[in-house]
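Working notes, beginning with the structure itself.
Heads up, one of the protein chains got dropped from this complex, but the rest are sitting where they should.
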Amino acid sequence: MSMSFQAARLAFVAAIASLVRVNAVDNGLARTPQMGWNNWNAFACDVSEELLVQTADLIVGYGLRDLGYEYVVLDDCWSAGRNASNNNTLIPDPIKFPRGMSAVAEDMHVLDLKFGMYSDAGRYTCGMYEGSLGHETTDANTFASWGVDYLKYDNCYNEGYAGNQAISSERYRTMGDALNATGRPILYSLCNWGEDYPWNWGSTIANSWRMSGDIFDMWDKYDARCPCEGKDAWNCELPGFHCSITNIMNKVSFIVSKAQPGAWNDLDMLEVGNGGMTDDEYVAHFSMWSVAKSPLLIGADIRKILPQDLAILNNAAVIAVNQDPMGQSAGRRWMYETEENGPGAIQLWTGNLRSTTGGRWNDMVVLLINGKDRAIEMNATLIDIFSDVRPKGKPAQASMAWEVRDLWADRMSTEKAAAIIAAAKGNSTVPFNATAIAEGRFNTTQTSYADGLKSNSSILLGKVIGTVEPQGNIKATVPKHGAVMYRLRALPSDRNIDEL
Amino acid sequence: MSMSFQAARLAFVAAIASLVRVNAVDNGLARTPQMGWNNWNAFACDVSEELLVQTADLIVGYGLRDLGYEYVVLDDCWSAGRNASNNNTLIPDPIKFPRGMSAVAEDMHVLDLKFGMYSDAGRYTCGMYEGSLGHETTDANTFASWGVDYLKYDNCYNEGYAGNQAISSERYRTMGDALNATGRPILYSLCNWGEDYPWNWGSTIANSWRMSGDIFDMWDKYDARCPCEGKDAWNCELPGFHCSITNIMNKVSFIVSKAQPGAWNDLDMLEVGNGGMTDDEYVAHFSMWSVAKSPLLIGADIRKILPQDLAILNNAAVIAVNQDPMGQSAGRRWMYETEENGPGAIQLWTGNLRSTTGGRWNDMVVLLINGKDRAIEMNATLIDIFSDVRPKGKPAQASMAWEVRDLWADRMSTEKAAAIIAAAKGNSTVPFNATAIAEGRFNTTQTSYADGLKSNSSILLGKVIGTVEPQGNIKATVPKHGAVMYRLRALPSDRNIDEL
Amino acid sequence: MSMSFQAARLAFVAAIASLVRVNAVDNGLARTPQMGWNNWNAFACDVSEELLVQTADLIVGYGLRDLGYEYVVLDDCWSAGRNASNNNTLIPDPIKFPRGMSAVAEDMHVLDLKFGMYSDAGRYTCGMYEGSLGHETTDANTFASWGVDYLKYDNCYNEGYAGNQAISSERYRTMGDALNATGRPILYSLCNWGEDYPWNWGSTIANSWRMSGDIFDMWDKYDARCPCEGKDAWNCELPGFHCSITNIMNKVSFIVSKAQPGAWNDLDMLEVGNGGMTDDEYVAHFSMWSVAKSPLLIGADIRKILPQDLAILNNAAVIAVNQDPMGQSAGRRWMYETEENGPGAIQLWTGNLRSTTGGRWNDMVVLLINGKDRAIEMNATLIDIFSDVRPKGKPAQASMAWEVRDLWADRMSTEKAAAIIAAAKGNSTVPFNATAIAEGRFNTTQTSYADGLKSNSSILLGKVIGTVEPQGNIKATVPKHGAVMYRLRALPSDRNIDEL
Partner (left out) sequence: MSMSFQAARLAFVAAIASLVRVNAVDNGLARTPQMGWNNWNAFACDVSEELLVQTADLIVGYGLRDLGYEYVVLDDCWSAGRNASNNNTLIPDPIKFPRGMSAVAEDMHVLDLKFGMYSDAGRYTCGMYEGSLGHETTDANTFASWGVDYLKYDNCYNEGYAGNQAISSERYRTMGDALNATGRPILYSLCNWGEDYPWNWGSTIANSWRMSGDIFDMWDKYDARCPCEGKDAWNCELPGFHCSITNIMNKVSFIVSKAQPGAWNDLDMLEVGNGGMTDDEYVAHFSMWSVAKSPLLIGADIRKILPQDLAILNNAAVIAVNQDPMGQSAGRRWMYETEENGPGAIQLWTGNLRSTTGGRWNDMVVLLINGKDRAIEMNATLIDIFSDVRPKGKPAQASMAWEVRDLWADRMSTEKAAAIIAAAKGNSTVPFNATAIAEGRFNTTQTSYADGLKSNSSILLGKVIGTVEPQGNIKATVPKHGAVMYRLRALPSDRNIDEL
């Protein structure tokens, strides 16, 4: 093999790795998908200072903060209107938040958490409270003055300023500019449900954008209120709500390339722990959100969370995929809806992760999803796993052997999770923290996922379950409405090979 | 079970109930869907003072006013152009309305009715009379000066100012602002046939918006002039006309969440009494419009209405669902189009109603629709009935027992209806009135639906036909092209239970 | 039956008839669909003064003028650019039109014909000649100064000013206003291929609008360049060209209600005589265009037209349907694509015609279309024929008996047509003329279709072939890729009945 071919390949790999040069949005935040908690899925409008403070204490106590769940986000229904005698600034509901929002923010900050709030790019919020349309500067300044670190910005009652990318982007850009002008770094999370193709314009305005209607706690039930399905679902002008998790996962399959450091496809807040799905379904749900590089916002009532659900949310090996420093979404390599084994689709998703071997070959995440009503054996060939790499059909990686690591094998036992919950204080046994990536804020034992991966932590890499040979394939029995999730690593012998 | 779990649940239920905080549109009208009569379906352009006055007399005489049918709405074709020597104000047709419109309005007001008129957000009305585009302030002032209480505002000949939410909403907002500026409360009813997604912007402009092309008096016949069907019908840029009632009901299934007090999905005026459908079909039609919280505008010739049709329109138990103070549209829980039992779809719709038991559990309306060409037995499980409640698949309500009440069981007999018609003067035996809700105008024996429901009136609650056990289901034989409609109420033993 | 019911019915019928009150577009032209000839389909850019003059002579000589074919329209490719030293006015090609356009117009006027020309709402015409975008006033004045009576206005090279109704309508309105400002009545024919829903805004701007891509001389062959088919074809953002006649007829089925006096759906110029279809197909084609109230522009080379084709184009009974004074398009009552009798669809179209009986009941046109590859017997029930009349399923007309008249039975014999062609001078045996409707210009023996129909001319009414009984149906053997076309007239006994 000629040297020039080798040089070209090396250069190509380097070039791909260097594709992202500057920040998408200028605020420097969300270099990996944001993590945290939001009250909506479990509480809707039933919000209060007490809820936030209790939740924050438990986020710390259960070790979730130290895993990266950093933002405590208050959703809709917190306001009591505007103060006409004070520049029409927003007023917190004095019953729900008797000490005001600054005090809540301060409580969060004391716990080394961050505080998120909510408003709406319309006349009203979805809950019919005051919206920020026309009040962007005032409200951005108010949020900054309260010490807010995060804004979820919704789309209800938008007065018809929609139906076109230019109109919608302008409406959202106005608030983004206002937030930037405050000087305070505030993570900006668009909640326009995928209307008007936010993946085309969101990345220069904000840190994430919802790309579908609201999630509902179910696997795949069709609901007319979330009407877009299948291969045509990329063009959904009525995003709706009550969307199943497979519906959302299907919709993101079309736009995975839009995710990048600083700017993410938001698949909506997690339902893990809300009781509507089986354990296998929740495992699949968390795995899906992880590989698609969605923000991971816990949507359950932390105060009553079940041990088995905590043991999903605190799986550092799965979180490490989501928080991988390369910041590239996995993509769907195939989906089959054959009638074999009954109705339901099976899918393969794979994606690049930063190499943890010190060689030139990226690690790879592999997610097999079984939508059938029974457990089946599924296959993923190396050709399919690496089908995104040129040349198609003959990727070099398919001719290598790979170590296979099961990312769910080390899931915390229910007993241990129950003990943590019972003690109301976790042992913080997982010394990795997503938020350390951008900030280096923790001067304790916490390590960023990037550093943890670099140091080959087996906590983050999962359990070795075997090897896949060159041109081989991975077989796995996948439970009904479930998933298996693997990390592939180049075997030592292959790490520095020049060519195949 | 822990107290905190119970507290959270209580809080959640309360939060849902308090979601709606402020008026969608500011005029304070239509807190429940408007009710009344409109001449178009039966008379089209054949309008006159005589028609309106005769109809108004019979609306009162047949007891319909006292049921809530309050607005007498004159549709298109009433004008004789503009008066160039008087600021281009609109001139009523002197032959059709020799005394002018103020006199007609006054006639209505004397009868404790309200008067509605019609114009168009275009150069011409659909009937090619003068439109209001560019004359909004003048015309709003004219309507107010005549004592008009309601404006239906159409979409013909709009000069191309459409095709985008921003453009259409601006065109309709102009008239809304002009109406508000008159100082007279005028219910504002958009008639843009669902073009440019009015459910996204209508609620901050108006009290209702048409969400489909014009109704035609038929069950389900396809007509190319109303081309959108099935699961893709949510995105219909050619609304057309000659839409069957099942076509419209399908279209509203996608957007039921947009209905709220003060702002309703308008499914178009009723066809009950116009002769195109069977009695079973009309019963289903009225039931559908009721649960979807459509405005209920009678579209028949009241002067020649048949007794069996009157006995549909005056069913207080069904109207009470439409006028329920919670103001939440039912939603479609499932639709099956299997070939079993022949062609045609079967559907289940359910929705929350304000509790009439004094406990914490909402009542529930259940509508089973049979589109098959023969009577069949249908089933609705509690799981499906309450599938909208979190957690999905395990709603607490499914583990309770419920009283089942048939809302059509107490339908007035044809004999009695015939007697009322013959006397040309109803006995006003139903002392409930929708309009009392917003205004408390009646100081007589009439009671609002809200108060009637609160007082447990069996007239409004329907006839008890049995009980459904926890985890059980409701079975009913549903006629061909027909429906059954039930109200579920928590049994006394369950009314105040904390948990299940 | 009560008198009031009868009165209501009478009123209803009268109301329908009086629906159209004012002109859609203000120029007073095209009260029935325009008729004439256009060179494009047969000659494309191969135009010259000689072609137009020879054609005009034969239009008169073959009796076509006296049937209403009045406009001789010159399509694209006539220009030699703009005259920079004369206000950038358009210059006719001096080789093709050595005497200039005024001379051509005068030639047409001398023959009692009218002269149409062509331009484009873009930078170039479709043939890459100078377009009128930005030159509207100049060009309108030029056309008026030349004595032009008709402008076909195309859509090529529109610089992106499209994709929205507001943008496109503005572009076309500019020329419409400029034409009106000249003071010369110029029929304005939009040729934007149905882009941006011209049926929504065309009627207040122009006299007709193309509603599909360009026609091609074939029955139903799919061509990717005209990609929209079937029930979804109403929403075609790529109108394309090479559209088959059944493709276009399908597309107009969705918007038939938009046709009205002064403003017509334009199905594109006729292909009759261009050799691509069979005689049966051309008969169906001409019948379709007639009932849909399309402008009838002959698209063949008149100088070489075959006798059998002339005998299609000069069928006064079919033209009388197109030129019926009521001006209402027929609609598709059903279309079946069952596999019975092989592939291909069968269709029924019916529509109201002004009564020719002196009674209150409209005449009715019935068109049965057979898209199968073999002749089949078809049925049209009175219920279906009158299904557009309320109440649906029980129209009064279905309970009457009707005279059935075959509109193709009196088609001119090939021998006679050949003789006319040979003589190069028709005998003008058909003394009816569409253009007399609007203008009363002919003081000879010609009579308008309206007057001819009023006088019960059997030439216009077709041949009586039988009677259809109340609740009955019409059976006909329809040839492969063909049509039968009937006029129904109320039988004398039923003409003045009050009710049924």
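In this document, chain identifiers A, B and C correspond to the written order of the chains, with residue numbering beginning at 1 in each.
Throughout what follows, a contact is a pair of C-beta atoms (placed from the backbone, for glycine too) under 8 Å apart; a residue touches a chain by one contact, two chains touch by 3 or more.
As the structure is a prediction and not an experimental result, all values here were calculated from the model.
Asks: Which displayed chains does the hidden chain touch?
Replies: So, spelled out: the chain left out of view touches A, C.
Asks: With the full complex in mind, choose from A:Asn200, A:Thr338, A:Asn379 or A:Ser458 the residue touching the hidden chain.
Replies: From the options A:Asn200, A:Thr338, A:Asn379 or A:Ser458, the contact with the absent chain belongs to A:Asn200.
Asks: Using the touch definition from the top, which of C:Val53, C:Ala162 or C:Ala396 touches the missing chain?
Replies: If we include the chain that is not displayed, C:Ala162 is the one touching it.
Asks: Just one of C:Asp26, C:Asp177 or C:Glu237 touches the chain that is missing; which is it?
Replies: Checking each option in C:Asp26, C:Asp177 or C:Glu237, the one touching the absent chain turns out to be C:Glu237.
Asks: With the missing chain put back, one of A:Leu58, A:Leu74, A:Ile255 or A:Met269 would touch it. Which one?
Replies: Answering carefully, the residue with contact to the hidden chain is A:Ile255.
Asks: Using the touch rule from the top, list residues of chain C that touch the missing partner.
Replies: 43-47, 77, 123-124, 127-129, 157-164, 167, 216-218, 221, 224-225, 227, 229, 237-238, 240-242, 274-277, 301, 303-304
Asks: Considering the whole complex, not just the chains shown, which residues of chain A touch the missing one?
Replies: Counting only chain A, the missing chain is touched by 2, 4-5, 8, 11-12, 14-16, 18-22, 24, 164-166, 168-170, 173, 196-197, 200-201, 203-204, 231-232, 234-235, 253-257, 331-332, 335, 387-388, 390-394.
Basically, only the chains that are shown with their structure count from here on.
Asks: Going by the touch rule set out above, what shape does the chain contact graph take here: line, ring, star, complete or other?
Replies: line
Asks: Superimpose the Cα trace of chain B on the Cα trace of chain C, which carries the same sequence, then give the rotation angle to the nearest 5°.
Replies: Best-fit rotation on C-alpha atoms: 90 degrees.
Asks: Taking all residue numbers used at the chain A/chain B interface, answer same if over half belong to both copies and different if under half do.
Replies: Different: fewer than half of the residue numbers at the chain A-chain B interface appear in both copies.
Asks: Using Cα averages as centroids, what's the distance between chain A and chain C in whole Å?
Replies: 59
Asks: Distance from the CA centroid of chain A to that of chain B, rounded to the nearest Å?
Replies: 42
Asks: By residue number and range, which residues of chain A touch two or more other chains?
Replies: Within chain A, no residue touches at least two other chains.
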